[in-house]
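Here is the structure we will look at, set down as structure tokens.
Only one protein chain is missing from this complex, and each of the others stays in its spot.
Let's turn to chain A:
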Amino acid sequence: MYSRFCLLSLLLGCLIQLSLCSDTAVSVQGEQDHEQGNTTAKGRSGESRNKSSKAFPVVTVDFAHVRSPFVVALWILLASVLKLGFHFFPKLSSVVPESCLLVCVGLIVGGLLKTVGETPPILRADVFFFYLLPPIILDAGYFLPVRPFTENLGTILCFAVIGTLWNAAFVGVGLYAVCQIKGSGLEKITLLPNLLFGSIISAVDPVAVLAVFEEIHINELLHILVFGESLLNDAVTVVLYHLLEEYSYAPHIGAKEVILGILSFFVVALGGIFVGVFYGIIAAFTSRFTSRLRVIEPLFVFLYSYMAYLCSEIFHLSGIMALIACGVVMRPYVEANISHKSHTTIKYFLKMWSSVSETLIFIFLGVSTLAGEHHWDWIFISCTLIFCLIGRILGVLGLTFILNKFRIVKLTPKDQFIISYGGLRGAIAFSLGYLLNEKFPRILFLTAIITIIFFTVFVQGMTIRPLVELLAVKKKQDSRRSINEEIHTQFLDHLLTGIEDVCGHYGHHHWKDKLNRFNKKYIKKCLITGERSKEPQLIAFYHKMEMKNAIEMVASGGLPKFPSSVSMQTPRRRSTLSERLLPTLTKEREEEVRKILRENLQKTRQRLRSYNRHTLIADPYEDQWKQMLLKRQRLRSTDQRVSVLLTVPTSGRESPPGMKSGIESDTMYFEPRDPASDMPMITIDLATPPSKESTDTQNKDGEDKGIVFAANESGSPSQRVQRFLSDPGPDHESDDHLQS
């Protein structure tokens, strides 16, 4: 209750400040020029200041020169506080999607500003296209699930291209027919403006789709279909928009123009992708050399992607496709090269920016509604709405009917309904409408666009969640990718490729396999540093998984549970799995291990580093580490068996960096700048136990090799030290269980 009160007061404060800013801006504006004149005059004749009798101003208020950044920052702050605020009203946020709430808030703010007498700011097209849209698209493209996307690429392309064209034609022609009806007052609107309007309104908007679909957690297939469509139809929209705008100046439209239009579509789409791929490769190549300066790694990712977007905008190519292509191409190589921290940074920055952008877009949509003039025409707007809905449904039905003949996994009617219902329009349509030339009935179009957007955001956005529940559409399965899944998926890929080769036809798997092999042989060598380029995918996956498990383990401060069903008796038959998996420790071994741990811990505390603003300092994971060790010692003393073993390389730099999954210079507990220094290091190497040497050399030199837990397998020739950090098993009630 108290927190809600605080939040509301904060909100109110922001709003008041905002209105005051705009207010003072207006009133100051008049004075500003006067003041400027004064100051320049004073500056020019410096001595006149001495001569004048004006006292030195101790406190001045000069809002004018911070106005722009101040207002921008205030808006963003308002947006973020609002977003925060919604979570304090869970009942509200579960019924109404966030986008609706934001639009409402925008309306309120716009209303407030209008009553103050100030014109609310409109969502300017250049601000939208250059600053607000790219983070969202980059976030979507970088984290695009590539496998389902490529599996359904044909379907997605069909919906994006053919579906959008159909929608545009249907709405345009339909509205033209309506306009021709005598007495509607709209006869002036000829076919071309109607088609242009149709092309603007028919594109499914990625921002709106993301905003709504994020909250309903629909299954992967539907999500990728609708979302992929919203991304790829940008090319179609761009081409249609420019084409029809150009045609409106041309006196005559013949076959030549149509052919040029089709050609320009391919140029726009493929050109955008090409620009994106180009920048993606350069980014990947740059990331190969960033091992010495890890701090600015995320910057490269962001900058190269933004450059790709801007470059494609220079040539009027599809910026969205460039961004997506850049992100998709860049990701596997960059992730192999950059440090774990940079990876986290990229993820969080992208999420943060895209979240803020989305919020701002919706708020500004609300504000802009009250900002401009409106021309409400019942016939036009209601017909637009009807045609949009019907056009979408017909388009989806028709296309799925054709596509189901070719698809393996057919689209059920439920799927079709969700796809057609999920065709939301959003801010892109609004911005495109805003950019229209004055010779079109712009105000009418803008009003219609806003109405459609409101309808889709509010009505469709709010009802889609209960509809999904009602129709019992399959939800997203929250499954972690397990190592088994990876193994079997890879095996199956090879198997299917082999079968296709046996049958003698070049199918889907054949080409995928060829691409993979080409990738492994040539591309990876160029774009990935050092040894990582040769690391097979399975090993990379395994390392990633182990890393995740390790981090989770430390974060939880304890040990994972292990099923008691796996026997941990003293080794009887050496070849059995259990014995090798979970060997026991004898008492003296335990003591040895404890001693090593103490020593290592002391050594690490003695580390001293000079402070450097640009280095990433090692973490306070050490506290958790110590607690974990203490817990472990306590557990041992109660005679429970240790089941977690960590492996360590004997000498930090000797084991090939390839085995360290990108954490070679950025381990969990230490940031080694140069390996040559004899700073003690704790490195955790995942899954490469150089077994024989580990137990022997652990105490040899004073140099800290790291933490070694050695396992005693009496009699087994190779002292295997292994690490098992697999998922905690299902809960068992037996007392062999380790408490974590």
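Everything below uses one rule, namely that a contact is a pair of C-beta atoms (placed from the backbone, for glycine too) under 8 Å apart; a residue touches a chain by one contact, two chains touch by 3 or more; residues count from 1.
The rule is short, and it goes like this: contacts and distances are computed from a predicted model.
Of "Kynurenine--oxoglutarate transaminase 3", "Calcineurin B homologous protein 3", "Hydroxymethylglutaryl-CoA lyase, mitochondrial" or "serine C-palmitoyltransferase", only "Calcineurin B homologous protein 3" is the UniProt protein name of the chain excluded from the display.
Check A:K410, A:K476, A:K525 or A:K595 against the missing chain and you find that the one touching it is A:K410.
Those residues of chain A that touch the chain absent from the view are 408-410, 479, 482-485, 487-492, 494-510, 517, 534, 536, 538-539, 542, 545-546, 563-567, 569, 573, 576-578, 580-581, 656, 658-659, 687-691, 722-724, 726-730, 732, 734, 736.
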